[in-house]
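Only one protein chain is missing; all other protein chains are in place.
The first chain written gets the first letter, and so on, giving A, B and C; residue counts start at 1 in each chain.
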Amino acid sequence: MLHIIRKRTFRVLEKASGDDRLSRWVDLFLIVLIMLNVVVVIMETVARFKSAYAVLFHYFDLFSIAVFSGEYVLRVWACTVDKRFGSPILGRLKYMLTPMALVDLMAVLPFYLMFMSFDSRFLRALRLFRLIRLVKIGRYSRSFRTFGNVLKSKKEELVINLFVIIVLLVIASSLMYHLEHERQPEAFASIPAAMWWGVSTLTTVGYGDVYPMTVVGKLLGAVIAILGIGTVALPTGILASGFAEEMTRRRTEPTLCPHCGEGLGESAPFPSPLIDREAERKAVGDS
Amino acid sequence: MLHIIRKRTFRVLEKASGDDRLSRWVDLFLIVLIMLNVVVVIMETVARFKSAYAVLFHYFDLFSIAVFSGEYVLRVWACTVDKRFGSPILGRLKYMLTPMALVDLMAVLPFYLMFMSFDSRFLRALRLFRLIRLVKIGRYSRSFRTFGNVLKSKKEELVINLFVIIVLLVIASSLMYHLEHERQPEAFASIPAAMWWGVSTLTTVGYGDVYPMTVVGKLLGAVIAILGIGTVALPTGILASGFAEEMTRRRTEPTLCPHCGEGLGESAPFPSPLIDREAERKAVGDS
Amino acid sequence: MLHIIRKRTFRVLEKASGDDRLSRWVDLFLIVLIMLNVVVVIMETVARFKSAYAVLFHYFDLFSIAVFSGEYVLRVWACTVDKRFGSPILGRLKYMLTPMALVDLMAVLPFYLMFMSFDSRFLRALRLFRLIRLVKIGRYSRSFRTFGNVLKSKKEELVINLFVIIVLLVIASSLMYHLEHERQPEAFASIPAAMWWGVSTLTTVGYGDVYPMTVVGKLLGAVIAILGIGTVALPTGILASGFAEEMTRRRTEPTLCPHCGEGLGESAPFPSPLIDREAERKAVGDS
Partner (left out) sequence: MLHIIRKRTFRVLEKASGDDRLSRWVDLFLIVLIMLNVVVVIMETVARFKSAYAVLFHYFDLFSIAVFSGEYVLRVWACTVDKRFGSPILGRLKYMLTPMALVDLMAVLPFYLMFMSFDSRFLRALRLFRLIRLVKIGRYSRSFRTFGNVLKSKKEELVINLFVIIVLLVIASSLMYHLEHERQPEAFASIPAAMWWGVSTLTTVGYGDVYPMTVVGKLLGAVIAILGIGTVALPTGILASGFAEEMTRRRTEPTLCPHCGEGLGESAPFPSPLIDREAERKAVGDS
């Protein structure tokens, strides 16, 4: 009997098949709750809202903690249905160390830690830490999955570029430090300080708080801006082509339901970029 | 007899075939009038022009309202020629709810609403609202059509990216708020306030009104600038490839006249990006 | 006899074949002179250089005028060798109206106009106008030719985009004017003034002299920045792909000498992007 409930719990929490309405509503509820949490964390920092809705925010937080704690406990309890985490104790420990389970834990932990400390700075950090709940949405989001695939497929190119960017940044900032240090001892106090200028220029952000003022510095700055920008913007081109490849790949390889072999695309009731349970589906053997 | 006039009106207003000179001149007249309207709305906000040409602007506005109102009434009257809106009352109501008809209505409505209100702020908003006349040009413009097709074909990628950008923006701004709030309680008053910095940085606009000042804040800002820019610029790459595909598609699928089967490209008397009546053509069955 | 000299002059000035050493040296001399002219025009605006080298600059200017005037007169005299401009008077007039001949004329005209006016502002404009000599280099430059081809091949896409950019700019600036006018009556004095903000934002330049200050204005600004940037950066993607196509085309279609059918690529003595006489070559029938 307990085994059947556990199996049902597992299915509801971990995978949504086309005919399981409860599972879908639970997913939707959790997605909405996560998003509301993010909105509340952001709103709480606005003085006007904080004073007006302090009580509401507090009860919403308690409610969220209750739901997410319950979700975490149920997930750990039901995970033994999955073959990989079959053993009652070691399997559950193994499950608790999977990235998504750790995120689930971290999403509720700050609340319980708040009772153990009274350092205000630490408490503020804990409040902000609730934003990690946003990562929980990664479980349901196809967007992150796609983006992750793109990053993975272009990892090598991106690492090469990051390396070249860092070298370019070090050289540009060191030269600029040397040229501008005497004229602007504050803004170009050291090479790391000059790097703030370097990042601001090479990324074309150009806040305008630091810029060369000597003639030679401006000359060097102009050359670096013209020659360097291509380098820093390269990852965009690389990601864009990776994205195009990923979309082509996804369209040619249709996602099939592992149980019946039918296409899943049409039956999804939620906006497509938000539901993707492929990963869990793969992990589950019995159905 | 009335039916023939209605049919003629419909043809003149709704579609331009190669041999209908009146229709073309009406199109050109309306395009020029719309553009002049936009110019006038813009000029009116310049104090110098407003005082100098107030009377001219006023009469031009009256003239435009008369033309656009007449155009709207004639379109609604003649729309029954189109099979989709065949029924005298229900068909016309259905036509009035099509997006372009709504735009036509909104283009003249502010004028009539002005007589019903004396709130100056509302009146100013109404004056600005006349800019919606610019959207009327969409009926004649191939540019918007092409652009719309590109957006539609890449919708999925763009939604995925927008989602990733928003998550990136929330995380970057929240961290920066936490790091800079104490040092700059004004600029980083709340997470939404910090998001203004986030947008300014991730889009590389970098106005320079807000930027990190603490050492850790600058470090985080530099990392976000280097890692995040690729993400925000991705849609450009996606749109550019979508554009290339759309242009290829358009060149390989020549636009044929639905009536005679001949190519239409060569006979267009107006600059190519401004005339495209494909949509109306498709909707009309009798000819 | 005169005919032979004219023919030789024409060949030396208008086309460089592999075995005509004089023609090549004349080309190189003119290229260097043009570049020196540009450097001198730039240097003259620097007070330090102007006072130090005023006399040198003056004589260099006289020398350049003499050379360029002579070049122009010789070109007009010799142009009748070209079949298109065969008639002694009408042919020469026709030649004088070709774009490059007009540029040649405009490159020397300011000097002669200087004697006819004493208005200092007009004189300053004339001095700057000498920069049009830079356009003369277009005759020898393959870079401009390639770039021109790319622009031509992507003309349609670029026009479509420019149209969309302008509409986007008008809408964004009008809305921002409406939202910020009361708070910043100076910076957002009118819609054209708000367009300065619009261009600065949509191009991501972001000087920081104008930016929204109200909460709603910042919200709109953020949305416009995120959604609009892709549009304004699109032409880059279009140009880049046009460039790639042009380079492929050029590599697969080797440039052959029209006289002997041999490849010309290898024998060019000057840096490749600077010499391209294809256009003149095509125009000349006899050889």
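Miscellaneous remarks
Keep this in mind: a contact is a pair of C-beta atoms (placed from the backbone, for glycine too) under 8 Å apart; a residue touches a chain by one contact, two chains touch by 3 or more.
If you're wondering where the values come from, they're calculated on a predicted model, not measured in any experiment.
Of the chains on view, those touched by the hidden chain across the whole complex are A, B, C. Check C:Val26, C:Leu102, C:Leu134 or C:Leu227 against the missing chain and you find that the one touching it is C:Leu134. Residue in contact with the omitted chain (choice from A:Leu97, A:Val159 or A:Val216): A:Val159. Summarising the interface, subunit B meets the missing chain with residues 204, 206-208.
On the side of subunit A, touch with the chain left out of the figure occurs at residues 156-157, 159-161, 163-164, 167, 170-171, 174-175, 177-178, 189-192, 200-201, 204-208, 211, 218, 221-222, 225-226, 229-231, 233-234, 236-238, 240-241. Residues of subunit C in contact with the chain left out of this view: 38, 41-42, 45-47, 124-125, 128, 131, 134, 141-144, 146-147, 162, 165, 195-196, 199-200, 203-209, 232-233, 235-241, 243-244, 247, 272-273.
Please note the rule applied: only the chains that are shown with their structure count from here on.
Between subunit A and subunit B the CA-based rotation angle works out to 90°, given as a multiple of 5.
Here subunit B and subunit C face each other with different sets of residues for the most part; under half of the interface numbers are shared between them. Of all chains present, the one whose mean CA position sits nearest the global mean of protein CA atoms is B. One simple way to say how far apart two chains are is to compare their mean CA positions; for subunit A and subunit C this gives 48 Å.
Centres computed as Cα averages put subunit B at a distance of 34 Å from subunit C. Among all residues of subunit A, those that touch two or more other chains are 204-208.
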